[in-house]
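All protein chains but one are shown at their positions in the complex.
Moving on to chain A:
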Amino acid sequence: MLAKRIIPCLDIKDGRTVKGVNFVNLRDAGDPVELGALYSEQGADELVFLDITATHEKRKTLAALAKDIAAHLSIPFTIGGGIRSMQDVEVLLNAGADKISVNSAAVRTPQLIEDLAKGFGSQFVVVAVDARQVGGEWLVHLNGGRLKTDIRLLDWVKEAENRGAGEILFTSMDHDGTKNGFANEITAAVSDTVSIPVIASGGAGEMSHFHEVFTKGKADAGLAASIFHFREISISELKHYLQGKGVTMRL
């Protein structure tokens, strides 16, 4: 049986992990490779690294980071954050990244998804989508959620799939940071709309939330950041809990 995946997400700036990571036993909590390795030991199924660096040096630091991660970790990882072009992606692929995620650039230039899928294979292309409810309608947002569009979430994920996306990473902005649980209903709708795997993100606060997103939410993978960084939930404990609830897990 294919296992459901637990995916910690690390925010990276200038090659370092940012935003409250609270691991006392790490020599250096800011080192994304070291933190990634720790998560991997604890049973993380995959890792997502989101680069929030704003400088033009970004491409170089990101490639160096991808190479460093690939050299040290033997589980798959995705790199995303500000990827705009085939050139951005090729450097990351050659550095050893397993997947890249595109978000705003794919909405602005949907052809990019096709080019990436053709050039590197669909399995390499994760389309990340941030959405929130506006007047009862789930609408896609850009630039880390700051910019509203009129594009309906379900229309966009279908188009992304048709253009060659291999996976959807869906974040509900309404749930992100609340710790009140994932957006199960709309995640299930996303999952039913496409026939590619869906990673659910935003809202994880306790172990039962993952159970809900894998059952009610029909997600293939659950992604979270702060609950893992602050050790509110240990990955190993979470996976044993889910296995006990009948969710297939790699233990």
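Observations, loosely collected:
Just so we're on the same page, a residue touches a chain if its C-beta (ideal position, glycine included) is under 8 Å from a C-beta of that chain, and two chains touch if they have at least 3 such contacts; residues count from 1.
The working rule: contacts and distances are computed from a predicted model.
UniProt records the chain missing from this view under the protein name "Imidazole glycerol phosphate synthase subunit HisH", selected from "Ubiquinone biosynthesis accessory factor UbiJ", "Branched-chain amino acid ABC transporter, amino acid-binding protein", "ABC-type spermidine/putrescine transport system permease subunit I" or "Imidazole glycerol phosphate synthase subunit HisH". For the chain left out of this panel, the touching residue among A:I196, A:V213, A:I227 or A:L242 is A:I196.
By the touch rule set out above, chain A reaches the unshown chain at residues 1-5, 40, 45, 67, 70-71, 74-76, 93-96, 98, 120-124, 166-167, 195-197, 218, 220-221, 250.
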